[in-house]
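First comes the structure, then the notes that go with it.
Missing here is one protein chain; the remaining ones are kept as they sit in the complex.
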Amino acid sequence: MNPIFPHLAWYDISDPASPELDELARRFHLHELQIEDCRHRPQRPKAEEHDHYIFTVLKHIHPHDELTFDDVDVFLGKDFLITVRNEDAPFFEHVRARAEQEKVDRLDRLFYFIVDRVVDGYQPELDKLDDQISEIEDVVLDHPSPEILSNIFSLKRNLVEFRRVASGMREVVLALTRREKGLLGDDLDPYFRDIYDHIIRTVDMVETYRDLLSGALDIYLSAVANRTNEVMKVLTIWGTIALPLVIITGFFGMNLKLPWQNDPHGTWYAVALMAISTVGILIYFKMKKWF
Amino acid sequence: MNPIFPHLAWYDISDPASPELDELARRFHLHELQIEDCRHRPQRPKAEEHDHYIFTVLKHIHPHDELTFDDVDVFLGKDFLITVRNEDAPFFEHVRARAEQEKVDRLDRLFYFIVDRVVDGYQPELDKLDDQISEIEDVVLDHPSPEILSNIFSLKRNLVEFRRVASGMREVVLALTRREKGLLGDDLDPYFRDIYDHIIRTVDMVETYRDLLSGALDIYLSAVANRTNEVMKVLTIWGTIALPLVIITGFFGMNLKLPWQNDPHGTWYAVALMAISTVGILIYFKMKKWF
Amino acid sequence: MNPIFPHLAWYDISDPASPELDELARRFHLHELQIEDCRHRPQRPKAEEHDHYIFTVLKHIHPHDELTFDDVDVFLGKDFLITVRNEDAPFFEHVRARAEQEKVDRLDRLFYFIVDRVVDGYQPELDKLDDQISEIEDVVLDHPSPEILSNIFSLKRNLVEFRRVASGMREVVLALTRREKGLLGDDLDPYFRDIYDHIIRTVDMVETYRDLLSGALDIYLSAVANRTNEVMKVLTIWGTIALPLVIITGFFGMNLKLPWQNDPHGTWYAVALMAISTVGILIYFKMKKWF
Amino acid sequence: MNPIFPHLAWYDISDPASPELDELARRFHLHELQIEDCRHRPQRPKAEEHDHYIFTVLKHIHPHDELTFDDVDVFLGKDFLITVRNEDAPFFEHVRARAEQEKVDRLDRLFYFIVDRVVDGYQPELDKLDDQISEIEDVVLDHPSPEILSNIFSLKRNLVEFRRVASGMREVVLALTRREKGLLGDDLDPYFRDIYDHIIRTVDMVETYRDLLSGALDIYLSAVANRTNEVMKVLTIWGTIALPLVIITGFFGMNLKLPWQNDPHGTWYAVALMAISTVGILIYFKMKKWF
Partner (left out) sequence: MNPIFPHLAWYDISDPASPELDELARRFHLHELQIEDCRHRPQRPKAEEHDHYIFTVLKHIHPHDELTFDDVDVFLGKDFLITVRNEDAPFFEHVRARAEQEKVDRLDRLFYFIVDRVVDGYQPELDKLDDQISEIEDVVLDHPSPEILSNIFSLKRNLVEFRRVASGMREVVLALTRREKGLLGDDLDPYFRDIYDHIIRTVDMVETYRDLLSGALDIYLSAVANRTNEVMKVLTIWGTIALPLVIITGFFGMNLKLPWQNDPHGTWYAVALMAISTVGILIYFKMKKWF
């Protein structure tokens, strides 16, 4: 198998099942368990040191569709860099282009490009999550609906997943800044620290979003409780106004000897009674500040 | 008592109460408290070092029925490996077959097989839990019922238990990777680290499931609140429409001198009044966006 | 004051206020603050080292009645062991009997017996709590009642207290396994580690019970919400069926020129109208899956 | 400015704004920032070491009224002890009396008296909080009222404040037991450890009270939910019983050709119908165990 650039021993495998991986494993003495890790996806993000190389599992965001993460496995040795990824990994083209443009001739710098790109890939997704939460917050108070509830919970699922991945990546980047066995040049230190800052901020944002989302759920529940309260009030006010009228009309509907029965203004007296009852109840509710 | 394989000092006891355990304890100078631990089950997962051996209590998932864990006690010395287990422990046959197949002739490798198999046994149960939670999430929003509530809480119980066991096992495996007193070959390090990765992922998944399950409970409560709100609305709309009609019919049922009493179209006037009231109320609710 | 056994300097004081304690304090140079601790109960569990002795405050469960803890103060020196306890402390007789039976002639072993017995005394209470929680879980979903709520909260109080005591005891036992100043023989190490295992499991169980109990509270609230929802539904269905009938009978009760007024089958037409309305509403609710 | 006792360099300032503080600051080379701390109250509890003295900010409970904390600033040097406090600080008289009674002639012992007294002052307030919470727990289940809710939340505010102060004080006392720069005699170690025990117990109690209080809030909400459920049930049972009767009387009120219209027992038949309907509904609710 040949490297991507003639002058740089970067081997890229876009199909983890391919026998080329076994060939590279033999050539560079890679550990069998790590080859297994490359093939049994998904793995947790991790960084493992060996005698002559570092093995890292990174998580890049899968493009095009809803939030999913894929594994990128990287083996970095003194004289080789191997990336194992799935076919559909846009970060790869980006790194390749940047390497060509900056005429990179060091493997550790290439490795930095990869980690940097993977972590940078989280930002658009964070922005999307921010938009979705803002949107939910805008409508949830005035229009609490089961669809919004459903949105809140699917976002929450995403954030649970994102936090798990980002925390794992934070550990990986921290490990890279600390233990590197001379494979990473000292001049790259600030650059990896910069990535570490990025990933810390990502974890931070995810935590903040979780807070905001659980706030949105509280708003939802409060809004539904409010609404039930409002509905109850309408029913109660209405029922309280109507029942006396029903009783009054019922009273004058009795087949007994009634007052005013033969009085030509009897109906007006009854109507006056009803009006008084209604006005009295309205005043009562007004005093209780029910509307 | 004889070992399982002629060339390997692996002693397996499938009944902790058997006197063979005492015999082995005498022969290999095992501590009395640990023999007691083997017999008083369940114990917490743990790893204890002694002068000449390591004693570990592992937890394997009991097969066939709902989530239960059983103890596997393992004594690993320079020249002996003793497993104490209950009768019904499928991991045993699996380890024995693998040992035969790979023609294992080292006790520490056999020990690795056991720990590996025990931890691998958690995966199917995790998958089952995942399925059950997904199923609950699918129905809870549209059909919140007490049965689902009951399911949620029994799953929660399982997860509480699982977390307790998995956290304990994580400590055990961590202890094995750190303090091993020369009983485990250095070439096994990556293998135990691999098990450690597995168990970390297990703990991770259990935590995630707990998050999702508590989300499902929130959905349940929200859905019930929603539903009560819906039911209230139906009652309120209906009552609000009906009460004026009851009052109007009551009014014309009074045994007083009524308007339109002798008018042949009187009934139509009354019906018109009712229609106006109903339409007015419907428009009012439409404006309030109640349906 | 004389020791309990002639050959062992174990002094037991069953009344902290007794002057014998002062006498022993003088004889063995015990610190005044600790004598004060013995008399001002309750104290937090703790272990304090001094030049020539260890002072520990242990918590044993008071027998016979609802969950309460009492202090046991123990001074362990090279050549003396002093226990200060309240009158009604069943662990004492148990330790004394065991000491006689095993013919103990070392103070540190006696000390181990005491700590062991105190921690063992937690198990029956844990079992009782387990039973009570299971019982609550069995009835709470189907029969949520204020009495159960009250049970849940009194159990919660107990668990809060138990956790506080057990965590304190865990610190004490941990301190005993770590810093012992040569007062405890090395051969006792596994025994204290065993006690430590017990107390860890106790803390674990208490935590689990708290989780389960807060789950039971959630079930309670869900069950009440459910029930309110059910009650609402009955009312709504019933009201929705009844109101049209009230309007129809009201309509034909009007003292106006009504249709069918003189038709001998008029009543049947009205009844048919009512039947149609009722059936229509039932079909509507059936379609909405309300029952 | 003169010390309180002729033989002991204890300077007490009861008005932080007084110029005497500046005079002492000049005489004993106190840091300007700490003098500022004395004057800008409230500060957080803290202990700061300087070359030749320790500066501590302690929090004593303000007497007479609802829970408030005041600052006590203490400078302890080799040959001076300065306390800065507000006018109304009862701990001062107490310390002064104890110093006279025990004929104290060491500054570090005096310092111990002050810290001891400040921490001891928390106990009565803890007892008061305990009483208030017990009182709330007694009434909340049977008589949930907005006043109790209001009590719960004002207690919660107090506990939030108390926890903040007590945690800060715990740090201060811990710092005093650890870093003391030879200003505190070794014989005082057990005494400061004793204070540390007290403050730990205080923090513990405050945490426990918070748990109990949040339990009380849960009871409140459950009790209100229960009550709403009860009210609903009364309404539903009543409405369900009444509506058939309304329909029956309405039916026989129709101005159509009715059955039994001219039957002298017609009314009894109608009453019998009503009785059957009512009994039927009561049996139905009895079967559903609604009352």
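A, B, C and D are the chain letters, set down in written order, and residue numbers restart from 1 in every chain.
We take it that a residue touches a chain if its C-beta (ideal position, glycine included) is under 8 Å from a C-beta of that chain, and two chains touch if they have at least 3 such contacts.
Not measured: the values here are computed from a predicted model.
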| item | value |
| --- | --- |
| Listed residues D:A97, D:V231 or D:A272, member touching the removed chain | D:V231 |
| Missing-partner contacts on subunit D, residue numbers | 31, 33, 43-44, 46, 48, 146, 149-150, 153, 156-157, 160-161, 164, 217, 220-221, 224-225, 227-228, 231-232, 234-235, 238-239, 242, 245-246, 249-250, 252-255, 258, 260-267, 270 |
| Absent chain, residues of subunit A that touch it | 137, 141, 190-191, 193-194, 197, 200-201, 204, 208, 211-212, 215, 218-219, 221-223, 225-226, 228-229, 232-233, 235-236, 239-240, 243-244, 246-247, 250-251, 253-259 |
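Keep this in mind: only the chains that are shown with their structure count from here on.
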| item | value |
| --- | --- |
| Per-residue multi-chain contacts in subunit A, two or more chains | 253 |
| In contact (per the touch rule at the top): chain pairs | A-B, B-C, C-D |
